[in-house]
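What follows is one structure encoded as structure tokens, with my remarks underneath.
Excluded from the complex is one protein chain; the other protein chains are retained at their positions.
Right, subunit A next:
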Amino acid sequence: MDAVERGSSAKNARDGGETMLAAEPNGCGTLIRRGKATCGAHGDQGDLPPAIWDKVKKHPCYSVEAHHHYARMHVAVAPACNMQCNYCNRKYDCANESRPGVTSEKLTPEQAAKKVLAVASRIPQMTVLGIAGPGDPLANPEKTFRTFELVAKAAPDIKLCLSTNGLALPDHVDTIARLNIEHVTITINMIDPEIGAQIYPWIFYNHKRYSGIEAAKTLTRRQLQGLEMLSARGILCKVNSVMIPDINEQHLVEVNKAVKSRGAFLHNIMPLIAAPKHGTVFGLKGQRTPRNSELKALQDACEGEMNMMRHCRQCRADAVGLLGEDRSAEFTKEKIVTMNINCDPEMRKAYQAGIEEERRARSMPRQEQVGEHAGGTSDIKVLIAVATKGAGLINEHFGHAKEFQVYEVSRSGAKFVGHRRVDHYCQGGYGAQDDLAAIIRSINDCHAVFVARIGGRPMSELNKAGIEPVDQYAHEFIENSGIAWFSAYLEKVQSGQIQHVDRGDGAIRQDPMISVA
């Protein structure tokens, strides 16, 4: 179905009134291309049964569109782990599933449940509670399931989600189903034990420590078995894979096929985080980390029938808020004790109904504009970086951006392809030269950066680096603006006013994100 037809069916759905939610025409926020939509759980009815769309439409990790609007939180109730990964140093937190160097505050299930209610009463767009560690949730089954039981009782509208290495998963699938945990993420980095032996030094299984190929054999068998069992019960499964250059880089295409055939809903390939200061095996031995172009090429290669997640922020085991922001510092154990908690599900329901209304309202013009745009002939594709606080708008000042979202724009539309984390550049209206240089390195593969506002110096530095600062679309929708800018860009190229040149690569930051409250 092409873009024009999509727009037309969306209009019919809107006219149909009640069918609108299931038929949300453009939930992906980025799907504007021919064929298979690209992001997490997009909202196109042609691709997604209503029952599944209902499960993912408010889950920021399972839907790239939802992640602009809805928040999640993790509670760190599961400190123990049953295996060792070479990208993880347990003296801190897991380097990939939670950011390194920032230790989590361990919580009891009772403290965790209170924290969930405190957050829900203050962040009404919080829809998902996940347990992701800092160890493995299923290596701490009592604490994990007790937490879910307490939250389900106190706030039944909050979706439950867990993320596991899969080793213990087959033993707990029945409990997961019974507790109505609708989303499970399994980290699967290999299906070939020879490769696994290079990633996992050991596992603890059936009261014994196994190492090498034997360990990896057991792990992959248990992971795939767990995935099949979840799929059979209709529980949505996301697979996370850490991309480790020269170890599993090419192999992840095979992993993608294996998990797809076993019913995984979404595949999230994340870049390895490894630096010597993290103290991980990979960090200490100087294991290379992927470049942005390599990550994107692998994600593109795996994208077919399977949804690829590209908006993962590799967040901490105690993260709170929208993806890309971290409000965990507002909800420490000490602060929660003094909070007045008024956890009213009706308040959340009303707030979220407002969000859904906004999502519906903005989906129509976007489609029409893409339809008009689709007539060109150029095959030029460029990346643009966007400073945004969420809601799909260009609404952040360049100097205040903690990250930039990256879209690929071409004549078939604008597609979200990732994000780049950057430190606060603007400190009291006055930025440091090094920080600005680091930001430019991180978006060096982009032709333009879209901002709500930008100062004179960064504007001139960006221009020097060949990245066009664009502030004329301040507070407008990202996709529409990207397409409008790209149309003008193409015209200039076609008229010979400018020459299109390919950009270099962008750097992936290896530093921990320090929460700036």
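Heads up, the rule we're going with is that a contact is a pair of C-beta atoms (placed from the backbone, for glycine too) under 8 Å apart; a residue touches a chain by one contact, two chains touch by 3 or more; residues count from 1.
Heads up, the rule we're going with is that contacts and distances are computed from a predicted model.
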Name per UniProt, for the chain absent here [options: "NADH-quinone oxidoreductase subunit H", "Branched-chain amino acid ABC transporter permease", "Lactate utilization protein B" or "4Fe-4S binding protein"]: "4Fe-4S binding protein"
Option from A:135, A:193, A:321 or A:390 whose C-beta touches the chain left out: A:135
Touching residue (missing chain; options A:81, A:151 or A:309): A:81
Contact set of subunit A toward the excluded chain (per top definition): 79-82, 84, 90-91, 106, 134-135, 139-140, 142, 204, 207-209
